[in-house]
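Okay, so here's the structure we're looking at.
As you look at this complex, bear in mind that one protein chain is not there, while each of the others sits in place.
The first chain written gets the first letter, and so on, giving A and B; residue counts start at 1 in each chain.
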Amino acid sequence: MRSWRAAAPGAAVALAGAAVFPLALGSTYVTSVAMQVEILMCLALGLNFVVGYAGMLDLGFAAFFAIGSYTSGLLAVDAHWPVLATLPVAVAASLLGAVFIGTPTLRLRSDYLAVVTLGFGEIIQNIVNNLNQTGGPEGIYGIPPLSVGPLTITSTTGYYYVFFVLVVLFVAVSYRARRSRLGRAWLAIREDEDTAYAMGIKVRRYKLYAYMAGSVLGAVTGTFYGSAFVAIAPPSFGFNESLLVVMAVSMGGMGSIWGALLGAGAVVAFPEVFRQFAQARLLVFGVALVLVMVLRPQGIWPEEGLRLGRLKQSARRATRQLTHWASARLGAR
Amino acid sequence: MNALLAAEGLSLHFGGVAALSDVTLEVPEGSLLAVIGPNGAGKTSFFNCLTGYYRPNRGSVRFAGRDITRLPPDQVAALGIRRTFQNVRLFPRLTSRENVLAGAHLRATSNLVAMLLGTPALRRQERLLAEEAEHWLAYVGLAGRGDVLAADLPYGMRKRLEMARALIAHPRLLLLDEPAAGVSSVEREELADVVRRTWESGVTVVMIEHDVELVMRLASTVAVLDRGRLLVQGPPEPVRQDPRVIEAYLGRRQR
Partner (left out) sequence: MSWNVVVPDIVAGLFLGAFFALIAVGYSMVYGILRLINFAHGDFYMVAAFVSYTLLALVTVGTQVNWGNVIWVGVVTMLAAGVLAVVAERLVYRPMRRAAVLSLMIAALGVSQILENGVLNTPGWGSNYLPFPVTPPGNGFDVASVHYTWLQVAIVLTAAVLVLAVHFIVNHTMLGTAMRAVAQDRVAATLMGVNTDRVISLVFFIGGALAGAAAVTASLYYGQINYLMGFSIGLQAFTAAVLGGIGNVAGAAVGGLLLGILESVGTGLVGAQWALMFAFGALVLTLWLRPTGLLGERVGQRV
């Protein structure tokens, strides 16, 4: 991330601010919104491995979120496991799913892969919705709170900090991976898969790694999600949710950690700020998504840095196209 | 002298079109072989067969005695064979340095835990690799351009970057597909110089080229392909004067 050093002081301030603000502000509503931002940030960072680094469109990321949540929830409620103990099992279940689905399908072209992952997401949601063991349409309730040593976390503020830690952790992991041969291999695959082979990169295996990495982060997020909300149900794990994560990553900036954070913030914060548009929120999102893809397909803050020059160029091009279109309509009389 | 690379009876066809017909040729270790021939002669198809991108319909390819005919490209690369592409395939949104580092994939550690933790050993290795990437950038004349996105480089520099990316892997065999095509005469000289220095350092080079003068200057052997067949292989000057070669390029005089 080339912009890292330049952004470091700003990032430090933001980090400090984020760490203190729930205590400072004291509003449960704002804190809970912030917590939802963090949850989406975690999911976005997870999807970033798949979409942003390896360049594979995954439209069913909610499946891993679901597998993590439900595995953890079931163990905690039915078998009375402490939440932390369910974590490795949830991750293992998610990894299994990733390997099972990924192995035969990751070699497909990106468009087919997108549909298959979409299907996978639908199937998982279908399953948890239809099985009695997973609570059917009502889901699981009574998930115990997270206990870390002597501390039991029950407040929104508490979970704000839990997810805060997760975000920091995920950012660190993303950063480290990006700066290693793993990250470079992924990006090579994303940029030019055929040429990546010529570097000695085992493309299929690395694609699976990216998918697995995403699944781990999704499952971890899901585990803590259950504790935070006490109850989980199928509607939270559908295509709409997968799409929100995709929007966060693609609008924020493909492959960039800042972009994922920014995108997640925008996706959650926007409807909260414009509450009166709540019903039309997704419509506005759709328009925003299309606009960003047409004018700035790499997202707002992509890997290559903000590159505002390109942004101005896109804006100029868009206005030119609009005026051209308008004058053609009006002038052609 | 041992043949580092030996193609035997290589045949490749797409539907009714024969891209390669029974091509048999040897690349002695330490030599610089130039592959020439008119457009459509099958030169790039030949490279693709050597590197596992195409699977020949008949024939075999041996590298250092080992049959590599059916190996996929990543395994071919792992044996120490690197190539550049006729239409320069870089990773556009990666910087020059990152492109070169991508070429060093097989030389970096694959220890996942170390990567996640950022151990001192890993950091040291990364630093050394980065330094070496700088070395190779300078070697091809791109010093100081490490942070420029590959997509933003002018054409001549892109060709050189592709070479640096191949060289950081310390290949035994380097396949260059038209390294000097489409560049100014100044850049052609610089590229030729890089090729020569690389060859002199012990790398076996096979080069597809159209520039006859370049070929005469650099090559130790020349192979001529025409319409998928090997016409002749030998030292540069005799090959250049071979009537079959002249006919292939210029056509037969009509009676």
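Rule of thumb we're sticking to: contacts are C-beta pairs under 8 Å (C-beta built on N, C-alpha and C of every residue); 3 or more make two chains touch, one makes a residue touch a chain.
What you are looking at is a predicted structure, and each value in this text was computed from that prediction instead of being measured.
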Selected residue (touches chain absent from view) among B:54, B:91 or B:199: B:54
Residue ranges of chain A at the interface with the undisplayed chain: 51, 55, 57, 59, 104-105, 107-112, 114-116, 118-120, 122-123, 126, 129-130, 193-194, 203, 239, 243, 246, 250, 254, 279-280, 282-283, 285-290, 293-294, 297-298, 321
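Following the convention adopted for this analysis, only the chains that are shown with their structure count from here on.
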Inter-chain centre distance, chain A versus chain B - centres from mean C-alpha coordinates, in Å: 40
Chain B residues within the chain A interface of the complex: 51-53, 72-74, 77-78, 82-83, 85, 89-95, 98, 101-106, 108-110, 112, 115-118, 122, 126, 147, 149, 165, 169
Of chain A, residues touching chain B in the complex: 2, 173, 176-177, 179-182, 184-185, 187-188, 191-192, 194-203, 298, 302-304
